[in-house]
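With one protein chain removed, the remaining protein chains of the complex are shown where they sit.
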Amino acid sequence: MIPPTYYLLLAAVVFSIGVFGILTRRNALIFLMAVELMLNAANINLIAFSQFYGNLTGQTFALFTMALAAAEVAVGIGIILVLFRNFTGVDVTEAATMRW
Amino acid sequence: MAATTYELAAFGLFAAVTVGASLGVVLVRDVWHSALLLGIALLSVAIHFVMLRAEFVAAMQILVYVGGVLILISFAVMLVRRGSDDPSLSTSPQLKLGSHLWRGLGAVALFAVLAVVSLRAALGAATGFPSGASITASIGVAMFALSGAGVPSETFLVAFEIIDVVLVAALVAAVMLARRESGGRLAAIGREVDDS
Partner (left out) sequence: MAGVFDVAPAIPLLPLASFFVVLFVGHLAPDWLPRKGAIPGIVALAGSLLLSLWTVATVATGQYANQRLYTWVAGQGTFSLHFGMLLDPLSSLMLVIVSLVALLVFVHSLGYMNDQGETGLPRYYAGLSLFAFSMLSFTLADNLLMAFAFFELVGLCSWWLIGHWFREDGPPSAAKKAFLVTRFGDYFFLVGTVAVLVTFGTATFAGDGSFPAIAEAVLAGNATVPTFGFAPQTWFTIIGLLVLGGVIGKSAQFPLHTWLPDAMQGPTPVSALIHAATMVAAGVYLVARMYGFYALSPTALGVIALVGGVTALLAATMALVKREIKQVLAYSTISQYGYIMLGLGAGGYVAAVFHLTTHAFFKALLFLGAGSVIIAMHHNENMWDMGGLKERMPVTYWTFLAGSLALAGIFPFAGFWSKDEVLYDALVHGMHSPLLLLGYLFGLVAVFFTGFYTFRMVLLTFHGEPRSETARDPHPVRWNIKLPLVVLGTLATVGGLLNLTLVSDVLGVDVSYLHGWLANGVGEATGHHYATVLTSVAGYQTGSLTPLIPAAVSLALALGGALLAWFLYGVPEPTEHTARLGAIQRLLVQNYFQDEYQVWLAERVVQPLARLADTFDQGVIDGVVNGVSAVSLFAGSRVRRLQSGVVVSYAALLTVGLVVLLVAFGLYGGWF
């Protein structure tokens, strides 16, 4: 089987790309998609180590993560809609009224 | 149990797909193209799962992520889009490069740290799944704290119940957020979003 180090690296790359997306893009939807990427990177790690150690905890936990991701997207879309209504656009840098 | 060349080649191929699609998600100009590339990334992750003998999880990945989350995001993209005079609209994907990319240096540093740590980590001995055991059945047994699983695992009964409540809460929250205020005015559709 493939050494889990490769999967670690793959997950690291995908995670970093997700963070990169958050840092560089201003569109709220791209934010959400980047967050999905990060969650998936974590899932890859879980599944890879689950196979490496022969224990199913990783796979089961990945299922829970997936459920949570779905719930989070649902709420996130709701927030984006509210954001869109109040600031006529989905630019996250526009919604900066909660500041000092 | 070392990896065969075929396995490594397959891994490399699909890893490239995943990475490429992810890069596309964050670098492409049009939001709709980003959503589609996200779908490709999620699918390739499902394939990775299959290669890791997590068939059930792979199936769930496609069902939930691609079939649920991605559709949801697509709806959102459509809802917040401007009309046909949106300059970001294009038929072929174009990369959005510019000075705004320098803000992502933190992510590069993070990747560097993670990579170094991963490469130097000393992992234990490899044990795979016992051959012939049903993984899906074992997942079910682990979820409900039953006995008789072929593969060892922890039990997740409490987590199962809690996730149930979380999903209901998310449902209620989404409905509440999407409601329009009574007497509120309808916002104008879409606006040019400039990243730089």
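Order of writing sets the chain letters: A and B. Residues in each chain are counted from 1.
Criterion: contacts are C-beta pairs under 8 Å (C-beta built on N, C-alpha and C of every residue); 3 or more make two chains touch, one makes a residue touch a chain.
Here the structure is a predicted model, which is why all the values come from computation and not from measurement.
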{"item": "Full-complex contact with the absent chain, from B:15, B:73 or B:107", "value": "B:107"}
{"item": "Residues from chain A at the interface with the omitted partner, ascending", "value": "19, 22-23, 26, 31, 92-93, 95-100"}
{"item": "Touching residues on chain B - with respect to the absent chain", "value": "103, 106-107, 109-110, 113-114, 116-117, 120-121"}
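The rule we apply is simple: only the chains that are shown with their structure count from here on.
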{"item": "Length of the line joining the C-alpha centres of chain A and chain B, rounded to whole Å", "value": "6"}
{"item": "Contact footprint of chain A on chain B as seen in their complex", "value": "1-3, 7-8, 11, 15, 18-19, 22-23, 25-26, 31, 34-35, 38, 41-42, 45, 48-49, 51-54, 56-57, 60-61, 64-65, 68-69, 72-73, 75-77, 79-80, 100-101, 103-104, 106-108, 110-111, 114-115, 118-119, 121, 123-124, 126-130, 135, 138-139, 142-143, 149, 151-154, 156, 159, 163, 166-167, 169-171, 173-174, 176-178, 180, 184, 187-188, 190-191, 193-195"}
{"item": "Residue numbers on chain A that touch chain B, as the complex places them", "value": "1-10, 12-21, 23-27, 29-30, 32-34, 36-37, 40, 43-44, 47-48, 50-57, 59-64, 66-75, 77-82, 84-86, 88-91"}
